[in-house]
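Below is one structure, written out as structure tokens; comments come after it.
Note that one protein chain of the assembly has been removed; the remaining protein chains are unaltered in position.
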Amino acid sequence: MTAKMTMAQAINSALRDAMTADESVVVFGEDVGPLGGVFRVTEGLTHDFGEDRCFDTPLAESGIVGMAAGMAMNGMRPVVEMQFDAFAYPAFEQVVSHVAKFGNRTRGRLRLPMVIRIPYAGGIGGVEHHCDSSEAYYAHTAGLTVLAPANNTDAYALLRAAIESPDPVVYLEPKRHYFSNEAVDLAAADSTIGRAAVVRNGRDATLIAYGPSVPIALAAAEEAATEGRDLGVVDLRSIVPFDDDTVCEQVKHTGRAVVVAEAPGFASVASEIAARVTEHCFHYLEAPVRRVTGFDIPYPAPKLEHFHLPDTARILDAVDELQWEDAL
Amino acid sequence: MTAKMTMAQAINSALRDAMTADESVVVFGEDVGPLGGVFRVTEGLTHDFGEDRCFDTPLAESGIVGMAAGMAMNGMRPVVEMQFDAFAYPAFEQVVSHVAKFGNRTRGRLRLPMVIRIPYAGGIGGVEHHCDSSEAYYAHTAGLTVLAPANNTDAYALLRAAIESPDPVVYLEPKRHYFSNEAVDLAAADSTIGRAAVVRNGRDATLIAYGPSVPIALAAAEEAATEGRDLGVVDLRSIVPFDDDTVCEQVKHTGRAVVVAEAPGFASVASEIAARVTEHCFHYLEAPVRRVTGFDIPYPAPKLEHFHLPDTARILDAVDELQWEDAL
Amino acid sequence: MSSDQRDAASATMRVLDEAGDLADGADRPDADGLLAGYRQLVHGRRLNELAGALVRQGRLAVYPSSRGQEACQVACAAALSEGDWLFPTYRDAVAIATRGVDPVEVLSMLKGDWHCGYDAARHRVAPQATPLATQLLHAVGVAHAARLKGEDTVVMALCGDGATSEGDFHEACNFAAVFAAPVVFFVQNNKYAISVPLARQSVAPSLASKAVGYGMPGVRVDGNDLAALSTVLGDAVERGRRGAGPTLVEADTYRVEAHTNADDATRYRTADEVDEWAGRDPLTRVSAYLRGVGVLDDDIEAEFTTDADRMAARVREGLGVDVAPDPGELFAHVYATPTQQLVQQRAALQAEFDVEEAR
Partner (left out) sequence: MSSDQRDAASATMRVLDEAGDLADGADRPDADGLLAGYRQLVHGRRLNELAGALVRQGRLAVYPSSRGQEACQVACAAALSEGDWLFPTYRDAVAIATRGVDPVEVLSMLKGDWHCGYDAARHRVAPQATPLATQLLHAVGVAHAARLKGEDTVVMALCGDGATSEGDFHEACNFAAVFAAPVVFFVQNNKYAISVPLARQSVAPSLASKAVGYGMPGVRVDGNDLAALSTVLGDAVERGRRGAGPTLVEADTYRVEAHTNADDATRYRTADEVDEWAGRDPLTRVSAYLRGVGVLDDDIEAEFTTDADRMAARVREGLGVDVAPDPGELFAHVYATPTQQLVQQRAALQAEFDVEEAR
């Protein structure tokens, strides 16, 4: 049963289906109640499931995440929304010192099955603090699962999997795709946590991306094809756990790789991918793995963001630098 | 004028000398006043400079960092102490959304010359939350300078430089070395921000380390020498800005490299080093850059920490794996 | 603190009632001062209207309007001396303009040019804060530094009702109280945090009552009553100036428009509620009083309006000038001196342009 819907609607469906399937799933945060969230992702949930299942809290992110942790200790499965990426930082202490570590601290006796949803990354012309790519902070923190869907089907399926996970999940929603319409077959959707997807096969080089960078990587591959270069694209979907097998199989096959991500590159997830792919595939590599990332700067003001964000041209430039002359 | 002193004393001297040289330098935090800090790093400052120059605050890290930011806006040079690495997390929002970005936000009209001192990393048998290696969070955040001294001379000189810097600095003090006695020549000490040090020359491979991992890397090199392998050691000192020139010169020279760091390896500073060294030195490398890091786990309880921390054996194992057979 | 003082934090101080008559027991406000304030109200209202129009015309991306809160905006800026500091939020453009910053510079942020369009240091107006309550701590720092330097600076720190729930609000109030820092915490309780009503934010008798737990005075004032606001904020500033420490002031007001133009307020509140508050307009109250005492007439009113129109025209023109963004700026301000890495990244970006141009 395929239906056209936006990513916001796909996520909304995942929340609804999870709430229907499991009474212990509760949704809360800032403006997620009657308003339905500033991106309308929680639209109608309070109306349909009642105030106890979907509700607004006082305006305090540490409070939201900390309360969610407590509710998870007491048998519920909270799904909380941070209104924008940069507004999750006040909750950092709770995330790093508790959410990530509680299961380990208690030798598994108190695991925290909870999901922190974060509208994430840029490309929407937002003012400061509304466009951060903050995945590195979470990916570096042991104990968290970190997911970033790139399309509507995965957005649905990964969120369902996240809510069912016994471990806490940081779920990064590429906000620039909230309103992109796509045909989705919810019934057939099944993304497993920890499994990357080869979204395009290619012989010459592999583009590795996740979240909002996947469509850009695909567009770049499309463009490269017209120039006679055959690029594959891997969509990580799951940043932690990382799917070494799928990624390395592709890279070994092509011998060249470019990592694409919006976040500043320094000490980032892109660094990790480049480092581990190199470690695992060194003797297959014809050229060093290149990173196409945001610059090492604060996210720029709206009129300047297009300078900052990886685009197809920048990806293709990086591909061009993969020492093809050696291949001749 | 060489004198024997501990790292805590070297840092204390740096604070004293900076406070003497510049009236706008103020020191505050939790227990830094009459007690002199839980590590005695601020010993005597309140007594000698008065309550206005070194004082205790209410117990709130976001408050401490946020107030420091305001004082820096108004012409002072605050040096604040976070009592332990993990207790800096409540201040994360202030650090990431303000301290790091204020100069940029105001086009340089309001820079924040402030230093956040963090007793850092493990190896002291501390209970949970007292041994985190949190440098990746800061290093990934554009706008911060991130320093990690490995010896007493650098501890002094880098802190003086940090306090003089027009930019905010996160200054990571390897707490396991606070009480190590060493001869220091304060007058001769001059570490420049952004400059790595080749602390041992070597022909066969380069160990790249910073902070508490440098002495371990040196010990490993010492041990390797007895087995006939000549390892060089680079002490980064400055994680951001990063000294590509010094690091790459060494790696190109040796053709092999191992990065050593205590923090969990995933999406870490070690990942960055491995990725950028590979990018810059690909054709000089005989083997992939190896990382010897903490595991991707929360910092363990005291009796288990020795399993977690990189030691000389683990470093030498990694060196052994640098595909020496290819060199034959 | 006596229980009287604490009860003061829940009663609402008022000078003029909604009809513009003197409230029971209130002292007569200074009519000339009030007239000057009225002029600023007219300007503030005009600025709110202009910005709304510019958004509708696509010239600004977004605008969080302070319509209905202009008395708060004007009073808090007017209470300050030149050497004082103002710490505004995204909603406080009118306060910033009242302080004397060119509205063109204030609004340029919303054009997308840069994160802050005015010179924060020169005007002693911090950049408009987006992360809620975080700027209150900076305000405390500025104030404490001033005290250490022996200056008599006072800092006016603004936030909304929603922001009082954040941990930073608590830490800022407590630090200010413990250090007796000269800060006026001015909470514009406009009843909503985006869609979330006050009842979800707090069940305290008032937001001003939070002052009790910090050991500072808390005052609740009618936020649509310019005369009352001027008195209360003036007193609080004076208190800070003479070294008596911080004050928490809660203004009872209302956000008449949606959170921003992007918000749909009909989803969470009734038109009746909005109408009721629109009837308590801060401008009509002052004009009624001033006309009653014979200080304001149609001519003066017309003069104010003309002035405001002139300001609006000038702002519209100023915002019409589009300067091409300079990509070099991305790297120029991150550090005082760009790192080697940023220099390389700038060069790489430049090279992309060069290639494009060569094409």
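Just so it is clear, A, B and C label the chains in written order, and each chain counts residues from 1 on its own.
Please note the rule applied: a contact is a pair of C-beta atoms (placed from the backbone, for glycine too) under 8 Å apart; a residue touches a chain by one contact, two chains touch by 3 or more.
As the structure is a prediction and not an experimental result, all values here were calculated from the model.
Student: Touch partners of the unshown chain, restricted to the chains that are shown, please.
Tutor: Among the chains that are shown, those touched by the missing chain are A, B, C.
Student: Please identify which residue in A:110, A:188 or A:313 touches the non-displayed chain.
Tutor: A:110
Student: Using the touch definition from the top, which of C:124, C:210 or C:255 touches the missing chain?
Tutor: The single option touching the absent chain is C:210.
Student: Sort through A:17, A:167 or A:223 and give me the one touching the missing partner chain.
Tutor: Considering the complete complex, A:167 is the one touching the chain left out.
Student: Which chain C residues touch the hidden chain?
Tutor: Touching the chain left out of view, chain C contributes residues 1, 3-4, 6-7, 165-171, 174, 177-178, 200-205, 209-216.
Student: Which chain A residues touch the hidden chain?
Tutor: Considering the whole complex, chain A reaches the absent chain at 26, 52, 57-58, 60, 62-63, 65-76, 78, 90, 93-94, 97-98, 101-111, 142-143, 145, 165-167, 194, 240-242, 244-245.
Student: I need the residue numbers on chain B that touch the omitted chain, in ascending order.
Tutor: 30-31, 33-36, 38, 56-60, 62-63, 86-87, 89-90, 125, 127-130, 266, 295-298, 300-304, 307-308, 313-314, 317
Convention: only the chains that are shown with their structure count from here on.
Student: Of all the chains shown, whose C-alpha centre falls nearest the centre of every protein C-alpha atom combined?
Tutor: A
Student: Among all other chains, pick the one whose mean CA position is farthest from the mean CA position of chain A.
Tutor: C
Student: Compute the distance, rounded to whole Å, between the mean C-alpha positions of chain B and chain C.
Tutor: 40
Student: Name the residues of chain B that each touch 2 or more other chains.
Tutor: Residue numbers touching two or more other chains: 62, 90, 93, 97, 101, 104-105, 142-143, 240, 242.
Student: Note the residues in chain C that touch 2 or more other chains, in rising order.
Tutor: Touching at least two other chains: 114-115, 131, 167-168, 329, 334, 339, 341.
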